[in-house]
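Submitted below is the structure of interest, expressed as structure tokens.
Let's look at chain A:
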Amino acid sequence: MKSMWQRAGVMGAVWAASQSALADYAYNLQEPASQVAREVFHLHNLIMLVCVGIFIIVFGMMFYSLIKHRKSVGHKAAHFHENTTVEIIWTIIPFIILVGMAYPAAKVVIEMKDTSNPDMTVKITGYQWKWGYDYLNEGVHFYSTLATPREQIDGTAAKDEHYLLEVDDPMVVPVGKRVRLLITANDVIHSWWVPAFGVKQDGIPGFIRDSWFKADKIGTYRGQCAELCGKDHGFMPIVVKVVSEEDYKAWVAKKKGSAQAAAADNTKTFDVKELVERGEKVYQANCAACHQANGTGLPGVFPAMNGSKVATGPIAAHINIVVHGGRPGTAMVGFADRLSDAEIAAVVTYERNAWDNKMGDAAQPADIAAARGGAAVAAAPAAQ
Partner candidate 1 sequence: MSDAAHAHDDHGHHAHPTGIMRWLTTTNHKDIGSLYLWFSLIMLFTAGSMALLIRSELFEPGMQLMHPDFFNQLTTMHGLIMIFGVIMPAFTGFANWQVPLMIGAPDMAFPRMNNWSFWLLPVAGIMLLGSFWLPGGAVAGGWTMYPPLFIQGGVSYDLTILAVHIMGLSSIMGSINIITTILNMRAPGLTLMKMPMFVWTWLITAYLLIATMPVLAGAVTMLLTDRNFGTHFFNAAGGGDPVMFQHIFWFFGHPEVYILILPAFGIVSQIIPTFSRKPLFGYASMVYATASIAILSFTVWAHHMFAVGMPVAAQLFFMFSTMLIAVPTGVKVFNWVATMWKGSLTFETPMLFAIAFVCLFTIGGFSGLVLAMAPVDIQLQDTYYVVAHFHYVLVSGALFSIFAGIYYWLPKWTGHMYNETLGKTHFWLSVIGMNIVFFPMHFLGLAGMPRRIPDYALQFTEFNQIATVGAFIFGFSQLIFLVLVLKTIKGGAKASDQVWEGAQGLEWTVPSPAPYHTFETAPVVK
Partner candidate 2 sequence: MMPHAVSSLLHMEQVNTEDCEGVSAGAFVFQSRPNHSLTHRQQKLVLWSLATVCFATASGFALLGYWLILPFAGLEIGLLAWALEALRSREGDYETLTIEGDVVVLEWHAGTHGERREMNRQWARVICDCGTSGRNCRLSLSSHGRETKVGQYLSDEARLQLAATLRRKLQA
């Protein structure tokens, strides 16, 4: 709190100084990078202009009255009231202005909703708390997670320029192509939003909604999840890289290559040390948000991993929960679709050997493949 007041104290000076560097003070929508976003931008400017105009006229009259018609300057009250003509005029004029506004707005609505004739289609799935991208035509599939290090959030390291707006694996699209988006979610409602493209679409679990954009310029565009989706709602950014057609093709080829390498891993057998090393990375990316990096969880909300009955109990039950999810209604979802066999094996092994757990046993990719086959047979034991 103390530092806050100090900051508040110097704020006046900071504010005055930064007036020259106007870059930090944005007063309007972000610079549009698609046709739809540009139309929204102009629509907003138009309606703001109308609003400011009306505001000046109406409140100009009010303030004139406040100054001229005050008792202290000796103004005597008139006693007029009820004037049908005036009342009709001030009902009709706003109505006409609104009709004038409705027309251009309706045109943009229709354009926004027209998702026909796409050049490519990407399915986007919201998870707590990351985004999954499926390039339906190219067969590319990956997840995109916040890349800002924990230390920057906790304030123990200096913050990067794109603090909280960086991901490990951004969405990549070619410039000038109509990209149709199929947006859904896996657990709760999320909302995929990139302001520069004028796209915001909720991802609703169990339903698929569509939207589209066509990026004008090569560049990197950033957005965030726009629907409250739980604890880390503020920490699931969206990054879209718009690249040239050739760069896009190269990217697709590279993605396919790494997918094959991952598939090969699933048939191997690893030793405990290898699994723990790899598992730690998987844990940090997928589990630490809830169960915490040190495995303590959040009492009452997310169970601890350190010393938990699951991580120190039978390994089959442990694998079962990670693959198929926890009890219904809890935030623990199954990772069967999100992680490869090798990754699940690694993270299970890590959880059983990290912190004070020291179980010494290991799960192998083959165990995971077996667990995938059987549905959640025995209900997972209560993991409080």
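Please note the rule applied: contacts are C-beta pairs under 8 Å (C-beta built on N, C-alpha and C of every residue); 3 or more make two chains touch, one makes a residue touch a chain; residues count from 1.
Keep in mind how these were chosen: all candidates are chains of the complex that A comes from, given by their letters.
Quick caveat: nothing in here was measured; it's all calculated off a predicted structure.
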item	value
Among 1 or 2, touch partner of chain A in the complex	1
Chain A residues touching candidate 1 - in the complex, by the definition given at the top	1, 4, 7-8, 11, 14-15, 18, 24-30, 36-37, 39-40, 43-44, 47-48, 51, 54-55, 58-59, 61-62, 65-66, 69-72, 75-83, 86-87, 90-91, 94-95, 98, 101-102, 105-106, 108-110, 112-113, 152-155, 159, 161-165, 183, 187-189, 191, 193, 195, 198-202, 204-207, 209-211, 222-235, 298-301, 329-331
